[in-house]
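Heads up, one of the protein chains got dropped from this complex, but the rest are sitting where they should.
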Amino acid sequence: MTAETVQPQQPLLRVQDLKIRIQMDNGVMNAVDGVDFEIRKGKTLGLVGESGCGKSLTSRALIGINPKECETSGTIAYRSSQEPEAKGEALDLLALDPNGRKIRSIRGRKIAMIFQEPMTAFSPMYTIGNQIMEAILIHRTKNKKEAKKLALEMLGKVGISDQEKRFDQYPHEFSGGMRQRAMISMALSCNPELLIADEPTTALDVTIQAQVLELMKRLQQEFGMAILLVTHDLGIIAEMCDEVAVMYLGKIVEQAPMKEIFRNPKHPYTKGLLRSMPRLGGNKAKRLESIEGSVPIPVNMPPMCGFYDRCKDRIEGVCNRQSVPATQISDTHTVRCFLYSDQKGGQ
Amino acid sequence: MLQYTLKRILLAIPVVFFISVIVFYIIQLPPGDYVSNYAAEASVAGEVFTQADMDAMRADLGLDRPVYEQYFIWIKDIVFYGDFGFSFNYNKPVLAVIEQYMGLTLTVSLVTMAFQYLVAIPIGIYCAVKQYSIGDYFFSGLSFLGMATPHFLMAVILMFLSYTWFGDPLLGLFSAEYVNAPWSMDKAIDLAKHMVIPVIVIGLSGTADLIRVMRGQMLDELNKPNVVTARAKGLSERKILFKYPTRAALNPIVSTFGWSLTSIFTGSTITAIVLNLPIQGPVMFNALLGQDMYLAGTWLLFMALLTVLGTLISDILLAWLDPKIRTEFRGT
Partner (left out) sequence: MRRFGKRQAAAAEPAMDKDANYSSQWRLIYVRFKKHKLARISLVVLALLYAGALFAQFLAPYGLENYDSKYVNAPPMKLRFVDAEGKFHIQPFVYGLKSGRDPETMRKVFTSDTEKKYSLQFFVKGEKYKFLGLVPSSTHLIGVKEPGRLFLLGTDALGRDLFSRILLGSQVSLSIPLVGVGISFVLGLIIGGASGYFGGWLDAVIQRVIEIIRSFPTLPLWMALSAAIPPRIPVVRMYFYIVIIFAFIEWTGLARVVRGKFISLKNEDYVVAAKIAGVSDTKIIVKHLLPGFISYLVVATTLAIPGMILAETAMSFLGLGIRSPATSWGVLLQEAQKIDNIALYPWKIIPLGTVILTVLTFNFLGDGLRDAADPYKR
């Protein structure tokens, strides 16, 4: 477990033992199975993993916008440095009524979110301006004129020119990159402390991707917000993050500062991920490796390592007999693998 | 937008022309003509009709000319004089007959239409939001039954129930004492009472259909990412529901306005026959059977025109409601 190491300051958000269970026809799916992590003020945490590993569910659980079918447990301790929560104790976001006033005053205001598909994330029925203004009207001002001014200002900040005209246009009149910029301006319009970015550039062309990431970095410095970046792309992680958590099958299998993950990966899954990543100046004759097999579906799983079937270094009789505890390798590096664990069960 | 509308109207003109030809062909199809029908009825009554009498009557009504000539005369009169011909049965111009029944027909149809949308849309939203709840199952079951029950029998059953519960089957649109009475508050109330059964019966299948469409649309929309976005912004569930999914789900519903009136107009025919309503359905039905060809033809033509017009209105509404199409006409 992440031991209570002495931090210079309390984290903005501390997630402990987050579990999300979904009732299926053929049993209960443990989509997220005991996740712990912290997000520090102004820093970027990357949550990386294959599709279906539970990273999106985890990120959405932070502000309670998962569908009703998701049974969520654990604690999400949120410690705001802004008024009015600043002086108080940490607030457990999970304990709040998911449709209540309190959590709604946090959503969009303190913790904002941007999504993968900016086309469908905007409603085609309303103008971009209408949809950006909406958040401002809820959280910042009741005055429409002022809200519009703020929205236009935001559009300018994300690099959209000709804002007055753009403001009255519909999402289909925007290009993909423009839409994502608009989405970012919408998310940042209330000056949040934490931005959750769920695959923010996956749907975009590579060149646009770089621009959008650059924009996010710049705005992070300007606004001083923390970012939780959910992605499957290690390249983006390398560019953006301070800290990385690798997720596999509902569990965080390895967590360390970004440089540490790239230089000194421990978990066989992390290693596999890194090997499957193309590198500039790498050995051209060598083919990229891929991880064999596919992710199992976590329905009625016995206690064992989820990566067991695909792992080259598996220890039979150990890895498939019990669930794997997290091992602290250094102050900042934890891994969930028996290769580094002293407690190999009954052996 | 205007250009689009004009284009659609121009495209509809040849369709209308062909329809008029087919209509005329269809009303000629039944064996015999008005005169032979009339003669048959007369002979039942004991009158003797000779061939000469029949020929004279035909010549008098213009039925002795070739079919295409009859058609052109009919069309010419419609286009140039707005004269739709003469109803043999009523011994009046067709237009006068239609005028006589149009007021009540429109009243019944419009009330039915309002009933359909006002009932179906809230129920559809409710069923989608509370999917798989008891209420959802109840209304879904009810709408299935509504679609499976033939109108006319529903009418009979409701009449029967009204008879056993209130002692009055509420036949027709007015009680006997009001039929020829001048308009008054009491007569209007009486009409309203008599309209309950027809409106329910005529509107039933449309309502059932709309509930299912609305529910399906809402379910689609409720699962769209823009709902999640709205939630992430901190909007309340109620606001989200009405601003995003409902607005989007209403689009296809609103576009049904156009043809829904037509389908009510035509769908009411059988119900009107069973319930003995003084609206156009039964009148035209009898015209069709009795070979009152200009009346029947005008009615068919009118219905077809309504359908064309309804589709036109639906298309235009749909285009106007869709920002994608609307912005194209804005000329950015």
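Going in written order, the chains are labelled A and B, and every chain counts its residues from 1.
Just so we're on the same page, contacts are C-beta pairs under 8 Å (C-beta built on N, C-alpha and C of every residue); 3 or more make two chains touch, one makes a residue touch a chain.
Since the structure is predicted, the reported quantities are computational estimates derived from the model, not experimental observations.
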item	value
Touching partners, among the displayed chains, of the absent chain	B
Hidden partner chain, touching residue among B:Q70, B:T246, B:S260 or B:T307	B:T307
Selected residue (touches chain absent from view) among B:I19, B:M57, B:I253 or B:V283	B:I19
Given B:T229, B:T256 or B:T269, the one touching the chain that is not displayed	B:T269
Contact partner of the left-out chain, one of B:I9, B:L110 or B:I157	B:I157
Interface residues of subunit B (partner: the chain not displayed)	14-15, 18-19, 22, 26-27, 29-31, 144-145, 147-153, 156-157, 159-160, 163-164, 169, 262-263, 265-267, 269-270, 273-274, 284-285, 288-289, 296, 299-300, 303-304, 306-308, 311
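What we mean here is this: only the chains that are shown with their structure count from here on.
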item	value
Whole-Å gap between the CA centroids of subunit A and subunit B	55
Subunit A-touching residues of subunit B, taken from the complex the two chains share	224-226, 228-237, 243-244, 247-248, 251, 323-324, 327, 332
In the complex with subunit B, residue positions of subunit A that touch it	60, 63, 65, 99, 104-109, 112-113, 115, 117, 120-126, 134-135, 138-139, 169-170, 172-173, 186
